[in-house]
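One chain of protein is taken out of this complex; the other chains stay put.
Let's turn to chain A:
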Amino acid sequence: MAEETTNARAAKAGADYWKANVRIILVSLVIWAVVSFGFGILLRPMLSGIAVGGTDLGFWFAQQGSILVFLALIFFYAWRMNKLDREYGVEED
C-alpha cells in the first residue's frame, strides 16, 4: 500500500517534470522560429526601418543575429534543464 503511493507520487513527479520540460521547449522554439523565419525572412519588411551598418535589422538577423540567438537558446536550455532536473530530483548521480 505504502509502496503504491510512493510509486504514484513518483509517476506524478515524472509527468510534471515532463510537462515543465515541454513548456520550456515550446517557448524556446517560438523564439527560434521568430528570429530565423520571422525576423530573418517573413517579418524583414517590418524591420526595414531599423538601420544596421548599411542595411537593415532583418539582414543582420538573417546573417548573424539568428545564430547568436540560437547559441543563447541552447545554453539557456541546458542551464534551465539541469536546474529543473534538481528541482524534481531526477538528476544523474
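The criterion applied here is as follows: contacts are C-beta pairs under 8 Å (C-beta built on N, C-alpha and C of every residue); 3 or more make two chains touch, one makes a residue touch a chain; residues count from 1.
Note that contacts and distances are computed from a predicted model.
S.K.: Looking at what's absent rather than what's present, what does UniProt name the missing chain, "Serine/threonine-protein kinase RsbT", "Cation/acetate symporter", "Probable cytochrome b/b6, C-terminal" or "Peptide/nickel transport system permease protein"?
M.R.: Answer from the UniProt record of the missing subunit chain: "Cation/acetate symporter".
S.K.: Considering the whole complex rather than only what is displayed, give the residues of chain A touching the chain that is not shown.
M.R.: Given the touch definition above, chain A has residues 14, 17-18, 21-22, 25, 28-29, 32, 36-37, 40-42, 44, 52-56, 59-60, 62-64, 66-68, 70-71, 73-75, 77-78, 81-82, 85, 89-93 touching the missing chain.
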